[in-house]
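Note that one protein chain is taken out, while the other chains of the complex remain in position.
For subunit A:
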């Protein structure tokens, strides 16, 4: 199965083409241009490098979040339109899980942190068990300094990954003895991981609906949160169920 994978959840723009369990091409950049400008040209280049015609693609995997709201929407809009136009299945892959997939290290807690603004991160923890990534702590939003402090109290080795590590932790925070950060070239998301995880999902028959797939935001918009604070009674009556 030939698959195209896209990750625009952070400032990294990454696209990959994979066939069966083989990575054919990957274009991963952290540059000055925006995702909006580069994503389609990158998809075009990655397909060309992989000598794969777009008509030969059999699926698309999209890094679905959490992450930058705008970045996620740029990637998802492109993925949806392509899936629709080429009539091929689309599957969303957790941006956090794809990060953990970079480090196949058993016996270690992999903590994935994606920037949630104002010193916060979306954080989820994983461990490899029998060649499978298991979630050991599900996603939540927390202060980055608190996440690092809490990691120091665990009696196991911890490796931190994600754009919050690059921006706010590596070389900036003093780390507890059992905590280290992933190497610079492994710390950011890569579409190759999204491709491998997505391929497995699609092979297992997991397909998302192009008509209504949304990014995983975790957080609601600030305007909604503010409105509910000001209108507590009405908010209770119309409490949305979308929150995770």
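To be clear about the criterion, a contact is a pair of C-beta atoms (placed from the backbone, for glycine too) under 8 Å apart; a residue touches a chain by one contact, two chains touch by 3 or more; residues count from 1.
Rule of thumb we're sticking to: contacts and distances are computed from a predicted model.
Between the names "ABC transporter permease", "tRNA N6-adenosine threonylcarbamoyltransferase", "NADH-quinone oxidoreductase subunit J" or "Stage V sporulation protein AD", the one given in UniProt for the chain missing from this structure view is "tRNA N6-adenosine threonylcarbamoyltransferase".
Residue A:210 is the one among A:3, A:27 or A:210 that touches the chain not shown. Interface note: of A:16, A:39, A:91 or A:139, the residue touching the hidden chain in the full complex is A:39. From the set A:74, A:100, A:139 or A:216, the residue in touch with the chain omitted from the display is A:74, counting the whole complex. Where subunit A meets the chain that is not shown, the touching residues are 34, 36-41, 43-44, 54, 69-70, 73-82, 84-86, 210-212, 214-215, 217, 221-224, 227.
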